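These notes are about the structure you will find just below.
Yeah, one chain of the complex is gone here, protein chain that is, but the others are all in their spots.
Naming follows writing order (A, B and C), and every chain is counted from residue 1.
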Amino acid sequence: MTVRAAVAGASGYAGGELLRLLLAHPEVEIGALTANSNAGQKLGALQPHLLPLADRVLEETGPEALAGHDVVFLALPHGRSAAVAEQLGPDVLVVDMGADFRLSDAADWERFYGSPHAGTWPYGLPELPGARAALEGSKRIAVPGCYPTAVSLALFPAYAARLAEPEAVVVAASGTSGAGRTPKPHLLGSEVMGSMSPYGVGGVHRHTPEMVQNLSAVAGERVSVSFTPTLAPMPRGILATCSAKARDGVTAESLRAAYDKALADEPFVHLLPEGRWPATASVHGSNAVQVQVAHDEAVGRIIAISAIDNLTKGTAGGAVQSMNIALGLDETTGLTTIGVAP
Amino acid sequence: MTVRAAVAGASGYAGGELLRLLLAHPEVEIGALTANSNAGQKLGALQPHLLPLADRVLEETGPEALAGHDVVFLALPHGRSAAVAEQLGPDVLVVDMGADFRLSDAADWERFYGSPHAGTWPYGLPELPGARAALEGSKRIAVPGCYPTAVSLALFPAYAARLAEPEAVVVAASGTSGAGRTPKPHLLGSEVMGSMSPYGVGGVHRHTPEMVQNLSAVAGERVSVSFTPTLAPMPRGILATCSAKARDGVTAESLRAAYDKALADEPFVHLLPEGRWPATASVHGSNAVQVQVAHDEAVGRIIAISAIDNLTKGTAGGAVQSMNIALGLDETTGLTTIGVAP
Amino acid sequence: MTVRAAVAGASGYAGGELLRLLLAHPEVEIGALTANSNAGQKLGALQPHLLPLADRVLEETGPEALAGHDVVFLALPHGRSAAVAEQLGPDVLVVDMGADFRLSDAADWERFYGSPHAGTWPYGLPELPGARAALEGSKRIAVPGCYPTAVSLALFPAYAARLAEPEAVVVAASGTSGAGRTPKPHLLGSEVMGSMSPYGVGGVHRHTPEMVQNLSAVAGERVSVSFTPTLAPMPRGILATCSAKARDGVTAESLRAAYDKALADEPFVHLLPEGRWPATASVHGSNAVQVQVAHDEAVGRIIAISAIDNLTKGTAGGAVQSMNIALGLDETTGLTTIGVAP
Partner (left out) sequence: MTVRAAVAGASGYAGGELLRLLLAHPEVEIGALTANSNAGQKLGALQPHLLPLADRVLEETGPEALAGHDVVFLALPHGRSAAVAEQLGPDVLVVDMGADFRLSDAADWERFYGSPHAGTWPYGLPELPGARAALEGSKRIAVPGCYPTAVSLALFPAYAARLAEPEAVVVAASGTSGAGRTPKPHLLGSEVMGSMSPYGVGGVHRHTPEMVQNLSAVAGERVSVSFTPTLAPMPRGILATCSAKARDGVTAESLRAAYDKALADEPFVHLLPEGRWPATASVHGSNAVQVQVAHDEAVGRIIAISAIDNLTKGTAGGAVQSMNIALGLDETTGLTTIGVAP
């Protein structure tokens, strides 16, 4: 099978990472590349690391450029995906790397994004219970946010096994590429190097309801999430430190057994051996997720920590993984669990 | 007043930072500088940023070198301070930058440090209720750990005002200098740049009982602390993200009022204006502490975040601040609230 | 003596660094702070590390705000300084941190800056032969560029002693703050972290004629400079690697003697002991310059390397040093040779 794939939003970080992965995908032929303000430029000027595509010219995002493909990836600003998807018709696989179709609760969407809810598409986090079945054969995929990917994969085994109380506390550190490529003063290298700083504190980050949605579905009850994102002085990577009160009777052994069971067959999520902890460098450029868990008896809490590459498993790699499932390919096609380190 | 100060352990990061500050202190004359394996070397080979002391030769740590000073700072490995302090006599001000005299609970000490408890000295975090009085005129000072400094200053106003439930959850990111200068594989630049990773997870980090001690004293009841430290790709700085359930009736206004009240007169701890959040870069090389607080109503938690320089306010600056109080000097003498940024 | 100083351009990196230094200057009272697009904002929102000035409001740059000061520092875009200086009158000390008055050759100015030459002011690199005399009592100072500061101090002893052929080759690495605070895509943290890249290659960087001017004056003949700047993944610092063919008869001893002689009495420029090499971290936040020199006999070249903090000695510290001389103060007043490391 060869599928022809277009990428709308090829000049940003998510689009660039997606192209890096599609170039290594044996079943994908890269079709149209589109952009908005950068339309007309050669890709080599914007994504100098993608040497084989250096001479490809970016087209204007729109139905002309995107027509005639089997798969269209959308890496667009929030609120733009619905209109583009409609123009593409129901037979094209549309993979939305934006937020538009992630949330099932319209009120949540409107409160956090301030615009009308566009709908809900099958959610591209295959590791969650039931997710793979929803993705198989689907023509629409909502790729999860980078933080919800890291947090959901760290905590869902605890909630699936009913080991954790439904109040999670999450502090996550992200590399700066998660903030995108639009130049802003606080994202200058001079500002971020040597500095850690929080943002979106107090429950206002848009990824919060997505975490609540995922964990609540697994837990079978509403799970609240206190989420604090922080910006770390590195280009890539998310380290999510997640905790919740342990239910009565939880032990280090029962906890580890639950994680072993939930993750044993996952090709990309790796429960580390005891005594070793995740590091974002180990998953740099890889679709792998490192997870480790501890039971702090003194305080009665479960601490689950995950490391992902925010651009790979957190965005573009997750998108390719879900595309593979939707197309009936092996889920791991074109993806690697090998990081680029040191 | 001119006090003559010796520094035992002048070749490490804490000793180097202390010397940087003492060089700028108008009432201090720098006396003996001692080391262990580096004794005999010129300081310029080890601390090339301390130009005015480049030709000073490190002596062997011991009573000969340390005698004849008004103040002796100890930056020694854990367990060594008691013997040295005893030799110095009761009239010399001894400021221990190690952990030996921080904990009042001998069982806690033994569990976390694995050696007999040496005792408890007045605790050098002047901002805590009652701390200044204990430091005034004291001849012994136990300088707090870097993490307990950041965490205690972020959370004590909430506990002092009885706004928070006694179960704190803390995730803190530290620059690598906090791990010291002894070369270890995981501290190589190749390993830490571009990586975030946790360590000491699950309640085993030695600074945990110190946080519990501080917050419990303020709260008037035992406060548990779930503490997860992470290593961040930067040389200096701690960002501490702390949270606890809000007690009934807490509002954003009552929370802010409590912080305003607790911190208003503090020369080094600065509650940021609403809408701005701490960043470690802003306190780089400074004794200032940036604090901000939020009330996440959706989850009923207080989120308090602080940024410090782990070597300055977190170690050597805190030591100088407490020395000033002990000697009857103005508390801010020789210290700055101005960071080196960007 | 207390001088009242205004800073035009207080919201940028040069202005921020200058304020950091002026806050520590015992003879300076900080007056008006002005800006252009940021006028009306509090300084605390833009320079959060300058805690004592957090509530100062930025005024519009212009004669109203700048009148009534003894010293006015200009940190303005190129081409703006002449008009402002004229309005201030001849009795005010005007210290231009821009390029406008650095070059004596009008043709050089016009070729590299593309605008009419505004004139030449006494050049604020006191270490160059004759520079101090020109600065004493002057009411106008042209602060050197950051790269010319590093390069001139590394090479002038060799040219002063007639040891080097008049063709210098310079490759310098600068931290990103040298590129300023205006957000541009290539200055994003995501782009600069983990990357080294050159720019302005082939003799087109504007600091090139300034290096030629300085070294030629010292050498007594025209010295050409091949200059390649590179952007390094750090916020501050310049490391300048400079070389030139050694004249006949040069030895390692004669070379070192020449540097010893030229630099022995300099308060800020430090020739390192043999076997040690400069590092930008050692001069972080300091006005010190580290210099080392080698004679590579196999190729017959002199290699001179310097490290400075581009914002301190390279800009704001150099400005304060020259101001001190102009005002008759001790040259080192308010400045330090102690770096903030690690």
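As a convention for this text, a residue touches a chain if its C-beta (ideal position, glycine included) is under 8 Å from a C-beta of that chain, and two chains touch if they have at least 3 such contacts.
Remember, predicted model here, so these are calculated numbers, not experimental data.
Trainee: Check each of B:Arg181, B:Arg247 or B:Arg276 against the chain that is not shown and name the one that touches it.
Mentor: In the full complex, the listed residue that touches the missing chain is B:Arg181.
Trainee: If the hidden chain were put back, which of C:Ala67, C:Ala82 or C:Ala279 would touch it?
Mentor: C:Ala279
Trainee: If I consider the whole complex, including the chain that's not displayed, which of C:Leu51, C:Val151, C:Ala232 or C:Leu311 touches that chain?
Mentor: Touches the omitted chain: C:Ala232.
Trainee: Can you list where chain B touches the absent chain?
Mentor: Counting over the whole complex, chain B touches the hidden chain at residues 13, 175-177, 179, 181, 183-185, 187-194, 233-235.
Trainee: By the contact criterion defined above, which parts of chain C meet the unshown chain? Give residue numbers in ascending order.
Mentor: 167, 169, 171, 173, 175, 188, 190-191, 193-199, 201-203, 224-226, 228, 230, 232-237, 239, 241, 243, 277-282, 284, 292, 294-299, 301, 303, 305, 307, 342
Trainee: Write the list of chain A residues that the hidden chain touches.
Mentor: Contact residues on chain A toward the absent chain are 13, 16, 20, 23-24, 44-45, 47-52, 177, 193-194, 235-236, 270, 272-273, 276, 279, 281-286, 288, 290, 336-342.
One rule holds for everything that comes next: only the chains that are shown with their structure count from here on.
Trainee: Using CA atom averages as chain centres, what separation in Å is found between chain A and chain B?
Mentor: Their C-alpha centroids are separated by 37 Å.
Trainee: Among all residues of chain A, which ones touch two or more of the remaining chains?
Mentor: 175, 188, 190-191, 193-194, 233-235
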